[in-house]
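After this line comes chain A, so read on.
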Amino acid sequence: MTTRNTVVAILCLSICLLVSSYAVESKQTSSSGEVPETYTLGRLAKIYQPVEFSHEAHTYITEGCETCHHYSQEGETPSCNECHNSSSAKDLGIADLKEAYHGNCMGCHKKMEMGPTGCNECHAKQTSKAPPVIQTTTKKSSKAGPETLTLNRLEMKYEPVVFSHEMHTLLTEDCAACHHHSTAGETPSCAECHGAPFNPENLNLPGLKGAYHLQCMGCHKEMGAPDGCTECHAKKDSKKSESKEK
Partner candidate 1 sequence: MKISRRKFFKIAGVAGGGSILGKVKSALGVEQFTGWPDRVGVLTDLTRCVGCRSCEAACNEINKLPQPKIPFEDQSVLEKERRADADYYTYVNRYPDPKNKGQWIFRKIQCNHCDEPACASACLVKALRKTPEGPVIWNEKVCIGCRYCMTACPFYVPAYEYSNAFSPNVVKCTMCYDARTSQGKVPACVEACPMEVMTFGKRRDLIQAARKRIMDHPDRYVDHIYGENEVGGTCWLYISGVPFEKLGFPTDVGTKPYPEFTRGFLSMVPAVLVVWPALLGGFYLFTKNRERMADEEEEIIPEEKEE
Partner candidate 2 sequence: MTEYVGKANVFQSWIKERILLGLSLKGYLRSLWKPFNIVAGIIILIGLPFIIMRYTQGLGAVTHASNDQPWSLFLNWGLFTGVPLAATGYIMASAVYLFGQKDYHPMVRPAVLTGFIGYLFAVIFLLVDLGRPWRLPYPMISSFGTASVLFLVAWHVALYLSTQFVEFCPAVFEWLGANRFRRWAIGVTVGATIFGVILSTLHQSALGALFLLAPGKLHPLWYSEFLPLFFFVSSIFAGLSVIIAESTITSRFLKHRYSSQYLARLPGLTLGLGKAASFVLFTYFGLKIVGLAHGYHWNLLNTPYGYWFLVELFGFVLLPSFLFAFGVRNRSVGLIRFTAFFTIIGLAVNRFNVSLIALNWQLPHRVFFYWKEVIMVITIITIEILVYRWIVNRLPVYREHPVYREVDFEEDLLTKKAMV
């Protein structure tokens, strides 16, 4: 047998294995053993609508299977679960399945600047009016601003807030959606205009804390994103007695 045939045979076998191990999730296994076009991943069916993963689209845009099925032995395309399952992942010192999925998929999406990187773009909430499951159009990143911001001012009481600036640039059409009231072409940081609150010269200008929350939560409320306190500020176990704000 040629190497190519071997590879094809192993691919078919792997796909069968993959299909059989995800029998619960998948709805579209082909009886002939071909690679299915889409996978329906419904493990979080309780909270989110199932993720429709277009395997077909991904085979087109990748050069080889190992782009996704990495670190596999030559010619093999093991399912993700084979190595990143809960028991062997620890022994191997590698990520568990959820981290593997997200790390591999989102990592590539971000690197290629293609494909959804926001949570809701793949996981639509069961009852929400969130955007469609897979965005068919990819947004171009403006490449402006940091990828993430770690806001740690309340470190006495709360874990730091990791703000994904990158995700938000993809979600919004224009910088001015958040960096409002700024001159065209400029995107000042929030702190440049919003300093200490209750300035008698301009009482209607919120301070930095108020500006963050009013801007963020206002949009989140409309879009169905996290709008509770602890969803961004995870509480630290040992709470200090004094408040250390500002």
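Quick notes
By our rule, a residue touches a chain if its C-beta (ideal position, glycine included) is under 8 Å from a C-beta of that chain, and two chains touch if they have at least 3 such contacts; residues count from 1.
Behind the choice of candidates: all candidates are chains of the complex that A comes from, given by their letters.
None of these values were measured; they are calculated from a predicted model.
Of 1 or 2, just one candidate touches chain A in this complex, namely 1.
Interface residues of chain A facing candidate 1 in the complex, by the touch rule stated above, are 197-198, 200, 203-204, 206-207, 209-211, 213-214, 217, 227, 229-230, 243, 245-246.
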